[in-house]
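With one protein chain held back, the other chains of the complex are shown just where they sit.
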Amino acid sequence: METTPWESELTERLRRVFGEQILEFASYLGQNFLVARPEAVVPILQYLRDEVGFDYLVDVTAVDYPEREERFDLIYIVYSFSRNERIRIKTRIREGFEPQTATVVHPTANWLEREVYDMFGIRFAQHPDMRRILLPDDWEGHPLRKDYNILDMDNRWVKDNLGIESGQ
Amino acid sequence: MRKLLRTIFLVDLIQGLWVTFRNQHPKNIYTEQYPAQRPRIAERFRGAPRLNINPETGETLCIACDLCALACPENLIVVSSERNKQTRRKELTTFTYDTSRCMFCGLCEDACPVDALELTQDFELASYTREGAIWDRQMLEEGPKPTWYRY
Partner (left out) sequence: MPEATFLDANELILNMGPQHPSTHGVLRVILKLDGEKILGTECVIGYLHRGVEKIGENRTYAMFAPYVDRMDYVAAVSNGLGYCLAVEKLLNVEAPPRAQAVRVILTELNRIASHLLWLGTHALDIGAITPLFYVMREREEILNIFEAYCGARLTTHAFRIGGLQYEVYEGMEKQVKAFCKMFLPRVDEYEELLTENRIWKDRLVGVGVLTAEQCKQYGVTGPMLRAAGVKWDIRKAQPYSGYEKYDFEIPTRTNGDTYDRYIVRIQEMRQSVRMIEQAVDDIPEGPIMAKVGKVIKPPVGEAYVSIEAPKGELGYFIVSDGSTQPYRVRVRPPSFVNLQALDTMARGGLVADIVAIIGTIDIVLGEIDR
């Protein structure tokens, strides 16, 4: 990805407050994002909401890169109504790492993080309700991981609950 | 006072009922009597597939290039061909199309370089068995033959 550096009054402020915690400020196709250490994400969200006015958490999602050591990219998209600006906060986490939940800052993160857990198996620490959301509770596997084949499904679950052999 | 009168004489409800009443006129009937009356289907409608043949010679237009099968997101088209020894051209042998999995997106139709595959205006695709939904070359060329509804 050929990014260009992102410099503005906002990045200055963030750099002053978070310093080393933010690894990179960049911009791609006119969309700004920053890469931060996993522990710093929730404080950054908090700071952005309270001090800068990014009061709407648009989305929380993840991307799986199985060959990387820090396997997952966790992505938060925030928007500010007053500034009409949208930025992404990215962080890299290893398998098994439990990032802090963002529900304390934005209640909307509740379901979005549950979906990330459901699809990628990333558990969020201190989340009020860390259960699967779309798949059944006793489903095995996390479908959006890259090693989960598109034809895979939890055959045991299908057999137990639906009484049929799965068609795959 | 006005409000009270309006409440007593149910003005708001009568207003609403008047709308219903206005729409009672027979010229406002909109329902189609489907099997009796055939619906009007737009020209571009993406319905039952058809494999076009040359009307004069009866030969298929398909050149067995396999592009439609590659374009289909559901991978439901299977084209097989044989190379003709004399003319050294590929000739279509079988063509199967699984309508039960088709979502009529039209990508195969767009991909066909010779307009051999076409989605037509036929929309009655029901069949009695699952196998009946898998169309072979003959069916694709001649079109579906639904049992007409008698009433």
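The letters A and B name the chains in turn, as written, and every chain counts its residues from 1.
The working rule: a residue touches a chain if its C-beta (ideal position, glycine included) is under 8 Å from a C-beta of that chain, and two chains touch if they have at least 3 such contacts.
None of these values were measured; they are calculated from a predicted model.
With respect to the full assembly, the chain omitted from this view is in touch with A, B.
In the complete complex, the residue from A:Val35, A:Val52 or A:Leu135 that touches the missing chain is A:Leu135.
Annotation: of A:Ile22, A:Val42, A:Leu57 or A:Ile93, A:Leu57 touches the absent chain (contact as defined above). Residues 1-2, 28-29, 31, 55-59, 61, 63-64, 75, 77, 81, 84, 86, 88, 106-108, 110-112, 119, 132-136, 143-144, 148, 150 of chain A touch the missing chain (whole complex, contact as defined above).
Annotation for chain B: contacts to the undisplayed chain at residues 7, 12-13, 15-16, 18-20, 23, 30, 41-46, 71-73, 103-107, 110, 119.
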